[in-house]
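Attaching a single structure in structure tokens format; questions to follow.
A single protein chain has been omitted from the complex, and every remaining protein chain is retained in its original position.
Going by the order they are written in, the chains are A, B and C; count residues from 1 in each one.
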Amino acid sequence: MKGKNEGQLKTAVVGSSGYTGGELLRILLNHPRVAVTAITSEKSAGRPIASLFPHLLNVTDLVCEAFDPSAIAKKADLVFLALPHVTAQGAAYELRKLGMKVVDLSADYRLSDPALYEKWYEHRHQYPELLNHAVYGLPELHRQEIRKAALIANPGCYPTGAILGLAPLIKNRMIDLASIVVDSKSGVSGAGRSPALAHHFPEVNEGLMAYKIGTHRHTPEIEQEISLLAGEKVTLSFTPHLVPMNRGILSTIYGLLAGKTDTGRMHALFEEFYKNEPFVRVLPPGEFPNVRNVRGSNFCDIGVYADHRTGRAVVVTAIDNLVKGASGQAVQNMNLMMGFDETEGLKAAGMFP
Amino acid sequence: MKGKNEGQLKTAVVGSSGYTGGELLRILLNHPRVAVTAITSEKSAGRPIASLFPHLLNVTDLVCEAFDPSAIAKKADLVFLALPHVTAQGAAYELRKLGMKVVDLSADYRLSDPALYEKWYEHRHQYPELLNHAVYGLPELHRQEIRKAALIANPGCYPTGAILGLAPLIKNRMIDLASIVVDSKSGVSGAGRSPALAHHFPEVNEGLMAYKIGTHRHTPEIEQEISLLAGEKVTLSFTPHLVPMNRGILSTIYGLLAGKTDTGRMHALFEEFYKNEPFVRVLPPGEFPNVRNVRGSNFCDIGVYADHRTGRAVVVTAIDNLVKGASGQAVQNMNLMMGFDETEGLKAAGMFP
Amino acid sequence: MKGKNEGQLKTAVVGSSGYTGGELLRILLNHPRVAVTAITSEKSAGRPIASLFPHLLNVTDLVCEAFDPSAIAKKADLVFLALPHVTAQGAAYELRKLGMKVVDLSADYRLSDPALYEKWYEHRHQYPELLNHAVYGLPELHRQEIRKAALIANPGCYPTGAILGLAPLIKNRMIDLASIVVDSKSGVSGAGRSPALAHHFPEVNEGLMAYKIGTHRHTPEIEQEISLLAGEKVTLSFTPHLVPMNRGILSTIYGLLAGKTDTGRMHALFEEFYKNEPFVRVLPPGEFPNVRNVRGSNFCDIGVYADHRTGRAVVVTAIDNLVKGASGQAVQNMNLMMGFDETEGLKAAGMFP
Partner (left out) sequence: MKGKNEGQLKTAVVGSSGYTGGELLRILLNHPRVAVTAITSEKSAGRPIASLFPHLLNVTDLVCEAFDPSAIAKKADLVFLALPHVTAQGAAYELRKLGMKVVDLSADYRLSDPALYEKWYEHRHQYPELLNHAVYGLPELHRQEIRKAALIANPGCYPTGAILGLAPLIKNRMIDLASIVVDSKSGVSGAGRSPALAHHFPEVNEGLMAYKIGTHRHTPEIEQEISLLAGEKVTLSFTPHLVPMNRGILSTIYGLLAGKTDTGRMHALFEEFYKNEPFVRVLPPGEFPNVRNVRGSNFCDIGVYADHRTGRAVVVTAIDNLVKGASGQAVQNMNLMMGFDETEGLKAAGMFP
């Protein structure tokens, strides 16, 4: 149902058959300033995207092609990479060589230290030089660099919720840096679209588990950004959990308060920190977020509590892992890179229930 | 995040605290040609709608007011009624007296025969005269009357899926009129937002049941429209079921084939019948709809099968009960009444997963 | 936690790594007259079953072995086959040759006509002679033959619910045999434990679809038993659906009433038909079953309605697809074959919520 492309930014989605690819299309096809001119999928080259995503039937007649950087370069000016890590590395490099702007939704350009990448991802980074030019695409922290960037490392889903919950505390030195615990709970779409026993419906439904305790690859990403904010190296505990729902990440964050405070003051500080942010909603004291309220939207909802009994700050954040945690944030980054209104294409209310 | 109102149609949502009210707001707040200028809720008068629907926080700062027809008439030109039946009757009457266009999402003006209304709803209809002027708002069948109507009786959720699945069969006299069975399965949002033991989470989750067998009030509504199409009175079996999911209605429809046919010919006939319809997607032979593919969108997906073994036509339709089954269709009707593009505000892809 | 084996029947479960295998173990390990002495799994030979089914940790220390008929014959007297069809055929044959009693949960010995088997399962039946001796293990219809049988063809999940809902109608010639429609809705465990995109959590959750319309292999099985009851060949429509829940099948069954009747009389007839059945619960007039009420139990709940408007009988049945629809019924058959109390090991209440 999308109109013609005159005057619109031409974009491509590379790796369009997974959930983040599908979500990019949902958002971009309704974006007033964008046209999607190419989509790729190695496995499904030649097939209409609507055969992979029947909800897109009659919404778009885009057909998947195999990834060919120079072919893409002819059709598009900005490319979203929704590829697995390692694979994305080279794709970003090729596209950048051809002068294209790139928003990479994989982890490949998120860790600025290639040694850290090698340690956690067990692959040597092939493009350390390009890595130097990548900008970590969390607008609430790096808006100015994003505006000027040509390669965005779009944040991971867990890091987005964790960092947004911690940033005001860290920036204001409100908590003991050695005391941070991030306990996150995610819907299953975060695990991708490839079938596996662990994500087979009867194994997940009515189930709940923690996984990759102490070893999840999003840990160094959270620590990198928190350390930057703190001005010193921060090590923290991060535990992801799998919850029987499609979308959403709730992160419950704990830290020992560095001084006396109460919920009201903590709340005021969060409000101040995020006062100009279009996609962060700091809830009133006494209210806490629910992932259902951000489903389908680019919002991050935040609730805060200063526990006088334990001397601990508790912050809860909720995002839609496929929107603010992936494709929505990618579009927000694109808007910034292109000088569009930051909320363009992202203004629609979420879907409840 | 909605812009200003100049040049936009001013609309009001009366009864905005239920799921169809919330869904109307989700759609209308993103509609380019509409402004929502008033919303009402008796229980929540004075409260911002975002306190009832936190997903609307920072999306709108509309505040509920008590329903007062003349106050509404000053603010809006077209009113959506998302009230319970019986209550809606008088509200529609008052608003029409004040010259407003009305789209009534309740059942009050759907049955053209007031005796039938009294029999199934156990209330005498108070405004039979107005009933005469109401148009049943299923655009696929009544588009021309809708364009000229001032009062639309927006179809029920089950009837929308049932009628769209049956219409091509009936119109083409393909099935024996005495043989029709409609077996429908609905998500729980169809039951409304009032808590009740039957819809308490642990009672519904991992449960599945039929209810109101042979007695559901949507039965005469389906029969009215099918009889109109058939040119004779049709009586059919309709069984609703409650499924542990939020949204969606899948209707599986059976009828004895009146003559020889096969799936290909049946499919061709459906394609022909719906060839100009923006919101009906007839799936290729061999494919059948899934409610997940229409979630959040105004589409009705249809799959057909001619069973040579049993001589029976089987048609399956899928809608989102809150969109094509309620609020989306209401907006589609508004578009027609106002001469807007019929798909305006309804073009966005649905949400999957 | 199970005691020693003296005086207990020695049983083996062949194919223990799937859901029906796991459910057999849940039931058998708590059966007072049975010991499980061997379990097999080709893929998991050498592994403790608790590594495949962690809910069995500390409940049993059984270890999977590869299937070897003569090894099994030394350890067990009765074998449950929870293998895929085709594979089960030869296993049953080998075990019977060794004199073992066999309860086959696959489809291989259900259709008494090998030509029908070949048509629907696209494999020639290799043991038509043995097929002649197999008994269809629906105790409500074939209790006496089951008691004397050495090879039981345990019914399919859908057929169990469908046949139990139809039998009293057919036996009493209450409905027109050409008018039968069976609309069934199943939880996802019925699709087995092998991961596939169609059963990946985010694809199923908040989804609902019909599948294999007119072509599901359980159709001839239902027709075989209904034809036997009717004394003539019956062809019927059967449509399975996939519902986002783990367990349960609800079948809604329609047929034109052959004569005048009402719900009270219909109910009385069902009560009479099932009056001695320990696992069939005919609900009072006006009540209808919910799969949540049979979860984990061997019950089949039935509700009936005679619709005077349409002249149609509507019957709804609910079973747990893994219990009465598979493993519980298999144990019920074992009890009958061994002369145990038919309800032994199956008396525990189901689990709600």
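The working rule: contacts are C-beta pairs under 8 Å (C-beta built on N, C-alpha and C of every residue); 3 or more make two chains touch, one makes a residue touch a chain.
A quick note: this is a predicted structure, and the numbers were derived from the prediction, not measured.
**Q** Touch as defined at the start, partner being the missing chain; which of B:P32, B:P202, B:G231 or B:G264 qualifies?
**A** Of these options, the touching residue for the absent chain is B:P202.
**Q** Based on the whole complex, identify which of A:K10, A:H85, A:R217 or A:H241 touches the chain you can't see.
**A** Considering the complete complex, A:H241 is the one touching the chain left out.
**Q** Which of these touches the unseen chain: B:P244, B:P289, B:G328 or B:G350?
**A** The missing chain is touched by B:P244.
**Q** Per the definition of touch given earlier, which of C:P240, C:G255, C:G296 or C:G311 contacts the omitted chain?
**A** Only one of C:P240, C:G255, C:G296 or C:G311 touches the chain omitted from view, namely C:G296.
**Q** Counting contacts across the full complex, list the positions on chain B that touch the omitted chain.
**A** 19, 187-189, 193-197, 199-202, 204-206, 244-246
**Q** What is the set of chain A residues that contact the non-displayed chain in the whole complex?
**A** Residues 179, 181, 183, 185, 187, 202-203, 205-211, 213-214, 235-237, 239, 241, 243-248, 250, 252, 254, 288-292, 295, 303, 305, 307, 309-310, 312, 314, 316, 318, 353 of chain A touch the chain absent from view.
**Q** Go through chain C and note every residue touching the omitted chain.
**A** 1-2, 19, 22, 25-26, 29-30, 53-60, 189, 206, 246-247, 278, 281, 290, 292-297, 299, 301, 343, 347-353
Assume only the chains that are shown with their structure count from here on.
**Q** Which chain maximises the distance between its CA centroid and that of chain C?
**A** A
**Q** If you average the CA atoms of chain A and of chain C, how far apart do the two points sit, in angstrom?
**A** Here chain A and chain C have centroids separated by 46 Å.
**Q** How many angstrom lie between the centres of chain B and chain C, each centre taken as the mean Cα position?
**A** Chain B and chain C have C-alpha centres separated by 39 Å.
**Q** Which positions in chain B touch two or more other chains at once?
**A** 206, 246-247, 290, 292, 295, 353, in rising order.
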